[in-house]
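Every protein chain of the complex appears in place save one, which is left out.
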Amino acid sequence: MRKLTIAAMMAALAAGVAGGAITGASAAELRIGLQDDPDVLDPDQSRTFVGRIVYAAVCDKLVDITPDLEIIPQLATGWEWSDDGLTLTMDLREGATFHDGTPFDAEAVKANIERSKTMPESRRKSELSSIETTEVTGSHQVKFTLAAPDATLIAQFADRAGMMISPTAAAEKGVELGLQPICSGPFEFVERVQQDRIVLKKFENYWNADAIHVDKVTYLPIPDTTVRLANLRSGDLDLLERLAAPDAASVKGDSSLSYAEAVSLGYQGITINVANGEMAKNPLGEDPRVRQALELSIDREALNQVVFEGAFNPGNQPYPANSPWYDKSTPMPARDVEKAKALLKEAGYDKLEISVQVANNPVQMQVMQVVQAMAAEAGIDVKIKATEFASLLQAQSAGDYQGSQVGWSGRVDPDGNIHQFMTCEGGINDSKYCNPEIDALLNEARQSTDNAVRKVKYDEARKVLSKDLPIVYLYHPTWIWAMSSKVEGFTAYPDGMIRLENVKVN
Amino acid sequence: MTSATTTVKPEAPSRSESRIWNKLKSSKSAALGLILVLFFVGIAVLAPLLPIDDPTATSWGAIRKGPSAAYWFGTDELGRDILSRMIWGAQASLLAGVVSVAIAVFIGVPFGLIAGYFGGWLDGIISRVTDALLATPFLILAIALAAFLGPSLTNAMIAIGLSAMPIFVRLTRGQVLSVKTEDYVEGARAIGLSHTLIIVRYILPNVFAPILVQATLAIATAIIAEASLSFLGLGQQPPAPSWGSMLNVAKNFLSQAPWMAMWPGAAIFLVVLGFNLLGDGLRDALDPRET
Partner (left out) sequence: MYSYIGRRILITIPTLVLVSIFIFTLQKLLPGDPILVLAGEERDPEVIAFLREKYRLNDPIPIQYFHWIGAVLQGDFGISLRTNQPVLELIKEKLPVTIQLAVMAMIIAMLIGIPAGIFSAIKKGTMIDYIANIIALSGLSVPNFWLGIMLILLVSVNLGWLPASGYQPLFEDPVKSIETMIMPAFVLGTALAATLMRHTRSAMLGVLKADYVRTARAKGLYESVVVIKHAFRNALLPIVTLSALLFGELLAGAVLTEQIFTIPGFGKLIVDAVFNRDYAVVQGVVLCTAVGFIIMNLLADIAYLFLNPRLRDQV
């Protein structure tokens, strides 16, 4: 009875708010619960994971990925590398338009790449740093010339760096584009109330409009997982992302709900300060054996069971076990307390106190407390230093930490999960691990477009890194979506995005 | 000097301590408050002696188990015994209440005395700063201070103490202003006693009662504030328990393990109720107007 009233009210509301744009009764609305409130909505300035979820509906990219991480055309219909790997020619889709009516063409791509590379506020510079020039070689063809071969570039185009915004709007609004993004995706931006909602409506001139069966999308940031699920159950939401793993069982058992999951591209681990300032001068930072002992004291499988009820994926590498880049020759070591103790002893310690900082949210604290309890059995006394996220990052980049439990949201190309963390000059190498051999391997891997060649390089790097352990990887999260059984056609992607193509609401 | 003081002293209000005590005892609600407070103080003090599990001992085999014979209050997200965490958590909560109010009193009362007694520009400055602090919402102030100091129980206590301080400045100042004009103070001043002596000897004892009442009630507020800060992740840090941080974790398991949220909330409620009842009873007992 109650559900009926709500549904009726919602339908009335949908019709009322959207006004003439939507044709009355048949209007299909999707209400999506997000874990956080996105940041500024400009693909060039944006930095949050959750923001990308909104872009998946608003902004088309040059290329997209399949659930198996193959690169497929989106705004670019085809591309070709030159033999030396220094030029990339892309053919562009004809007939695509931006939400403001500006046609999508080669000039638009050039303007976008230039904006990403030169706007001072742009967070995309490092992702596109290999591009030297962008040339318009036809009305719908562009040619990128690179300074050095860069195998990761195509994958960058599958994310924010490849999102195309209207050049007209960009010129007009500058940095303020983030208040009202104008792209060429299946939905156009209607309104945003910070911390409350982001409303989109179907873009009638979308090039692939036939695949879009939803007329209006509302994203509602609801940080509390219990509340988010309660809203789904009551019918106030149709779909939610990042369901808490302990809730998975009850969702699977509920016939009015359905469930989808995908192993994420990212990881959670303990970054160890090995050479970042004075704080690195401690047994954990200076002696790889101590780090190996820490790794051996942790039962990652049990950790996964205790905190995530087995829903996540224990791992010891930057990529999950289902990834083609996973190195089978350095598998996840089983827990071995005796060996851990022996290693500690070899390093000259019976007991050892280390401190690890962690963001002060309940789940990460729970993970850390499990690690703490496990490490204690091997004689490692982990002092947990709970910190707000803003302070955690500062301490990490300033080298003001011994260990820091953080995660990485993951990138499609393997390079994105390892290069910037493990190379001497890597932009986010907070452990300041520096090994010329690794630098050489990772740089070579970046330059080859032959995946078999790259794999060999990454595997070789793994062999060293699995002993040196500047990061002790713990697990790869699983993206979990829960939705009303009315929602059909949802596909789970390892990048955690919600793609609305082919999604129907009955 | 001594003889001079005795000549002005007899004017002090006639409030015999036994009368106050009798009044307090005869109030059923104050008695209930005292019992509640003593109960929690008792378990907090006795925590190390009670035959309970280690509050930080984890058990992977008993994650989020409901109340049972083995675990009377159930277990938490790491298989720890909630009963023993509740008992040890009482220490954190009571300590937070008492210490932060002590900080507020020891800083706030002297400033209030100075402002009220000396007046003039000193009063002007102290009062404006107090107004400014009072105009900033208490919890926001506490959150900002706790974030500034870094998340820990000690820092939460300092943050709450500093945020609660302005109330004591204002209260003390007001009391001093009304006592200052009393004959026995004027007399003491007339015979040339030092300011310090007058404040300590004649003013402080007479503003003591309302401060005591306010302090008792402030402990109640402070306990809730500590729980709120811990609830936001800015208080007691794991694995040590506090009721607020237990609630912070519990809210993620509301539907699977409601007992995790029930106990700490109920405990906060009872101990705060205790302090409120006691403070109320004290106010009635110390109020000379009501009979």
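Each chain gets a letter, A and B, in the order it is written, and its residues are counted from 1.
We adopt the following convention: a residue touches a chain if its C-beta (ideal position, glycine included) is under 8 Å from a C-beta of that chain, and two chains touch if they have at least 3 such contacts.
Source: prediction; values computed, not measured.
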Practice task
Decide which residue listed in B:50, B:144 or B:191 touches the omitted chain of the complex.
Solution key: B:144
Handout entry: Which residue of A:110, A:123, A:143 or A:504 touches the chain not shown here
Key = A:123
Practice task
Could you tell which one of A:78, A:101, A:138 or A:223 touches the chain left off the display?
Solution key: A:223
Problem - Per the touch definition above, residue among B:109, B:268 or B:285 touching the missing chain - result: B:268
Fill in the blank from the handout: Note that chain A touches the absent chain at residues 2, 9, 13, 16-17, 37-41, 45-47, 120-123, 125-127, 175-176, 178-179, 193-196, 220-224, 226-227, 230-231, 233-234, 236, 388-394, 397, 408-409, 420, 427-428
Fill in the blank from the handout: Even though one chain is not shown, chain B touches it at residues 28-29, 32, 128-129, 131-140, 143-145, 147-148, 150, 220, 224, 227-228, 231-232, 247, 250-251, 254-255, 258, 261-262, 264-265, 268-270, 272-273, 276-277, 280
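Just so we're on the same page, only the chains that are shown with their structure count from here on.
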Problem - Separation of mean Cα positions, chain B and chain A [Å, integer] - result: 46
Practice task
Over in the complex, which chain B residues touch chain A? Could you list them?
Solution key: 58, 60, 63-64, 77-79, 147, 150-151, 233-234, 237-239, 248-249, 251-256
Practice task
Under the touch definition given earlier, write down the residues of chain A that touch chain B in their complex.
Solution key: 224-226, 229, 244, 246-247, 250, 302, 305-307, 360-363, 365-366, 368-370, 372-373, 384-388, 391
